[in-house]
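Entry: chain A
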Amino acid sequence: MPKNDHYVIIGNGPAGNKAADRLRDRDKEARVTIISDEAFSFYYRYKLPDFIAGRISEDALKVRPYTIYKEKNIRLRLGQRVERIDPDEKVLYLKHMKKVGYTKLILATGGSPRVPPSFIRFMEYFTFMTNYNDAVRIRPELQKAKDIIVIGGDLISLRFIKMLTGMKKNIYFILTRNCFWPIELTSRMAGKISSSLEKKGIKALVDTPIAAITRQKNKLLLETGDGQKIRADMICSFLGLKPNIDFIVGSGIDTEKGILVNEYLQTNYADIYACGECAQIYNPKLKDYWISIGSENAALQGETAALSLLGAHKVIKPVPKNLLNVGGVSVNTSWWKQF
Partner candidate 1 sequence: MEVLKYSYLDEKIDEVKEQGFLNYRTSELPTWCPGCGYFGITHAMVQACDALGLKNEEICVASGIGCAGRYPIFMKAYGFHTVHGRSIPIASGIKLARQDLTVFAVGGDGDILGIGGGHLPHIARKNIDITLFLFDNSIYGLTKGQTSPTTPLSQVTNSHSQGNPDTPLRPVFLALAHGASFVARCYAGDVEGMKNIFTQAISHKGFSFLHIVSPCVTFDKVNITWKRLRENFRAVPSVHDPSDYRAAIQMAEDPRPIFGLFYHDPSRQSYQENLRGKRSPENSKSSER
Partner candidate 2 sequence: MTNVDIVIEICGSAGEGTISAGEILSRFMSSQGFEIMSFDSYPSEIRGFGKCVAHSRISNRKILSPGKYADILIALKDAHSISQLPSLRETGIVIYDNKPPNYLEEDKSIAGWIEPGMISYGVPLLELAQKAAGNSRGRNMVAIGALAALFQIDDEAMKASIRSRYAKKKQIVIDSNLNSFQEGFEWSKKNITKIDPYTFRNVRLKKSNKSRAIINGNQAVAQAALDSGLHLYAGYPITPATKIMEILSKELPKKGGIMIQTEDEIAAIGNVVGAGFAGKRAMTATSGPGFSLMTELANLAVMAEVPAVIINSQRGGPSTGVPTKTEQSDLNIALSGGSGDSPRIVIAPTTVEECYLGVSLALYLAEKYQTLVVVLLDFFLSNSIRNIPMPEPINKKWLKGNIAPTKTELKDYKRFKNTESGISPRAIPGTPGGMFVTTGLEHSEQGKPQYDRETHHQMTRKRFRKIQNAINEAPKPQWRGPKKDISVGVIAWGSTAGSAQEAVIKAQKEGIKAALMSSMLISPLPADSFRKFSKACQKILVPELNYSGQFANYLAPYLNRPIERLNMVTGLPMSAEDILDKIREMAN
Partner candidate 3 sequence: MAENVPCQHACPAQTNIPGYIRCIVEQRYGRSYELNRMVNILPGVLGRICSRPCEEKCRHGEADLGQPVNICHLKRAAADLKSPWHRIKENLYTPSDKKVAVIGAGPAGLAAAYELATLGHKVTVYESQERPGGMLMYGIPEFRLPRDIVTLEIDNIIRLGIDLKLGVSIGKDLPLGKLMKTYDAVIAATGCLHSFALSIPGEDLEGVYSGLDFMMRINTGEKPAIGSRVAVIGGGFTAIDCARMAIRLGASKVSVNLRKTEEYMRIDAHEKKEAKFEKIAIYGLVQPVRIMGEKGSVTGITFERTRLKYLAEPPYRVAVPIENSEFTIPIDTVIVAIGQYPVTDYIKPKLKLNGKRIWTAPDTFKTSVKGLYAAGDCITGATDVISAIARGRKAALEVDALFVKHKRKKTMVRIESSEQTDRKRSDDFIPRSQMATLGPRRRLVDITKEVELGYDAIAAEEEAKRCYLCYLKYEIDVNRCIYCFACIDVAPRDCIKMIKDIDIKKDGSYGELVETGEWNNVVAIAIDNKRCIRCGQCLEVCPVQCISVSKVELIEQDMER
């Protein structure tokens, strides 16, 4: 391989970091660059609720110090957003009018908060908490708030609720089944979750449609489809994540829900790979496309992508079922079926 190879990884999450490490281990000569639009270092996303609650410091969020990148000779471009990919020219266009060329590209852009179309009209009232920036922004708000509505039902929302109960907040939980994207909770699971939550003093509403949200003075008023009116200071939305592929659509890289890749995590371009929450993988054994969530999956895929990229043609396999006990319900976090 020529020495001037430049491996670019978009995304500074578990998948991106793992991929970068692996690339560096196997190829000492090449340039390895991670580009991330977040300005904060690689952090544990699941610790964000604790961070918001003020239980842990910023440093505790960080997975590893910046010095590691220097040691490993990995270029970290933080706070730089990729606007466009030109896969034919092999160039990335960054937001600040900069071009970055690559020889191989790994897309590990992760996910961003998802808002189902039916909720789009309420978006302005929602508070999201998916990344560090959000966490920093809502931290002071949350300290002041008394009544909080949580919409959703994904894992981090449950952690969040746990954190809120610790803070003695008044919590309303609207469990929205089809929002545990990409799968739906069964009514049995939803019921279990809600009942276990109610035991903890949380008012849980299962599958209650939202009719309207209005702002009244300092409070937000939520009207449910069945006529309930709930006043709250904040409405936090945890409606799952959607792959961050907006900037990729139309570039020539095939996408559907996520970036379509084969079992080697290769996209329709031979030199572009995708891994983590942004990748939509067809798995012959499961006979379907899959999008994974969870940092373990992401890291595994990052590694796989890196190895495939280096020519190992490693096939990604579903990891053993990784069950998390959430509110008494076992939830499979490894591979979420699309339908």
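Criterion: a residue touches a chain if its C-beta (ideal position, glycine included) is under 8 Å from a C-beta of that chain, and two chains touch if they have at least 3 such contacts; residues count from 1.
These made the cut because all candidates are chains of the complex that A comes from, given by their letters.
From a predicted model like this one, the values you see are computed outputs, not experimental measurements.
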- If you had to name the candidate from 1, 2 or 3 that touches chain A in this complex, which would it be? 3
- Item | In the complex, chain A residues that touch candidate 3 | 83-84, 117-118, 120, 249-250, 254-257, 260, 268, 282, 284, 287-289, 338-339
